[in-house]
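Here the complex is missing a single protein chain, while all its other protein chains stay put.
By letter and in written order, the chains are A and B; residue numbering begins at 1 in each of them.
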Amino acid sequence: MLAYALRRVLMLVPVFLAVSLIIFLILHFIPGDPIDNLLKVGAPPEQRAEMMARYGLDRPLPVQYGIWLGKLLTGDLGMAIVARRPVADLIAQALPHSLLLGGLALAFSTIVGVALGVIAALNKDGPIDRAIMGGVLIGSTLPSFWLGLLLILAFSVGLGWFPVSGARTWSSLVLPVLTIGLGGTALVARITRVSMIDAAARDFVMLLHAKGLSPLRIQLRHVLRHALIPVVTILALRIGWILGGAVTVEVVFARPGLGTLLIKALSQHDYPVVQASLLMLAMAVMLGTLIGDLLQAAMDPRVRGALA
Amino acid sequence: MTALLTLDHVSVEIGRSQLLDDVSLSLDRGEILGLVGESGSGKSLTALTIAGLLPLIGGRISAGTLRFDGTDMASLGAEGMRKLRGGRIGFVMQNPMTALDPVQRIGEQIDVVSRLHLGLSAPAARARTLDLLRQLRIAEAEAVAEAYPHQLSGGMKQRIVIAMALAGEPDLIIADEPTTALDVTVQAQIIQILTGLVRERGLALLLITHDMGVVAQACDRVAVLYAGRMAEERPVGALFDAPSHPYTRALIGCIPREGMEPGGLKGIPGAVPSASNFPEACRFHPRCALAIEPCRTERPALAPLSGGGQVACHRAEGRPR
Partner (left out) sequence: MSVVETKTAGKARSLPLLRAIFRRPSGALAASWLILVVLGAIFAPLLTPYAYDIQSLKEAFQPPSASHLLGTDEFGRDLLTRMLYGARTSLSVSSISILISVAAGLTLGAAAGYFGGLFDRAVTTVADLTWSFPEILIALILVAIIGPGIAGTMAAIAVAYLAQFARLARAQIMTLKGETFIEAARSLGAGHSHILFRHLIPNALAPVLVSAMLATGDAIILEATLGFFGLGAQPPTPSWGAMMSSGSALLFKAPWIIIFPGLAVAITVVAINLFGDALIAALDIRDRVRKDA
């Protein structure tokens, strides 16, 4: 298991390099020059050249990438051009908010989604199943920003239970978590239901019944355990998807975080900030797949056997 | 003294199709009853019926009674049947490759049976498990108990499944095509193990198979099923010496034999009809070389044969007139 985990971590290195290169390159195709935003109209060309040199924007691309990557590994993410502060500071401020929001939303989706999926599978094709799956369909198709706005309208404006925006109190987390979590819940519930039903039709389940185990024990101890393997895999792959939801929802609820940082930096053409926040999100995605693979190996001895 | 297991005119339905029609069988301790027929004849369904597993596949008993050790199984209820399953009735499944839970250790999968049905503590159950594995001539029983199914061979897995069936001290073992998925060399070992259990422990064994060679080698009596109905039921010697039903004859014609002429191995033309279009009257008549007019119009009743056993056929040989 340890050897497997180690190998799996090593496999991330080339992926990280590829992702960082893509992010670095893409950003250089963005039109609009951040320097222009900093200079007054009609500033002399020498001043412009001096600014370019200060941010290293006059060097050849591969050199810029090399320098960027080298600094990156030492934790130096450069200076934000518009905000004129170290990018690392901005990220350090934003990251905990996003992690908290994303983590809570993930936990909410997993717990509620698995529970709903199990209940639906146990009542397969019955009225409870239909009601849950209908709710799931609607939950997965609502645009998250719109859902967020509706929740604000109902619970903050209408009932006054939660703050409209900001991140100062715990109660300000409820609506954002719910907004992101509903989409995730729908996803998890759907996969759980399908894989529960799939697993229940497997041969070994028949033998469990033939051994005289109680149906509930078979469902919860054996079938659910199998059903959770694909749930974990897909959930881990979709961590990025949940973080993507966080980007939108942060903007709707005016919460600090990577999403608001990214959207603001995009509109200001602030390369270093965009690069760093994209890289953070990408790393979260990679870590998600890593955790998913490790969990899968922990849950399924066949995977351990094949890869150890 | 009644037999350990009797099926008395049992019919089974799944949805609207009747898949077993008026099946009667009996099986006693120390006896091996072979249940044969092609795929789709209702063999496995019979096994599930006896084990009370019909609800799992959406089926139900629509007529007749099953008795186990004198008790009407319908009176037991779901909970009573569950106590019987794995306890007094052991089940060996067709495909050992997929029969075991792939994410649970072998030992735990066997332990649970004796803990559940014999009320053993965890250590006692494990001791019993290891004992059973050794009896089934599995070397390094401790290592096997700690292994996961994917680490074992097919023949080994089938022994594990047999160990599970034995763990609850059963009186009856239902073995549904226990060797079909295995290599030929392993097949013989598994059949030996199963027949040995009957001889040594006085168990009753219902051996479901489509392999007439296995039947000839292992069984005391044979019941032949066709399209959900009994075709013939005889002691094994009589069946092979003088098969009465044309379908039985065709099945026996399917075993290769020494000194056979090339091309002498006869298949049966056509296939078992599906439940939605079972033929009228005798269900075998469209495939039967001997079919005459009554076969198309009148259902043949199950009638006793002079040498023991019974047959349902208008053209049966050896029937007292």
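The working rule: a contact is a pair of C-beta atoms (placed from the backbone, for glycine too) under 8 Å apart; a residue touches a chain by one contact, two chains touch by 3 or more.
Because the structure is predicted, anything quoted here is derived from the model rather than measured.
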Of A:116, A:247 or A:273, the one touching the omitted chain in the full complex | A:247
Omitted-chain contact residue, chosen from A:118, A:152, A:173 or A:229 | A:152
In the full complex, which bits of subunit A touch the chain not displayed? Write them out.
-> 15, 18-19, 22, 26, 29-31, 137-138, 141-146, 149-150, 152-153, 157, 164-165, 237-238, 240-241, 243-245, 247-248, 251-252, 254, 262-263, 266, 269, 274, 278, 281-282, 285, 288-289
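In the analysis below, only the chains that are shown with their structure count from here on.
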In their complex, what parts of subunit A are in touch with subunit B?
-> 202-204, 206-214, 222, 225-226, 229, 299-302, 305
Residues of subunit B touching subunit A in their complex?
-> 51, 53, 56, 82-87, 91, 93, 95, 98-104, 112-113, 116-117, 148, 150-151, 161, 164, 168
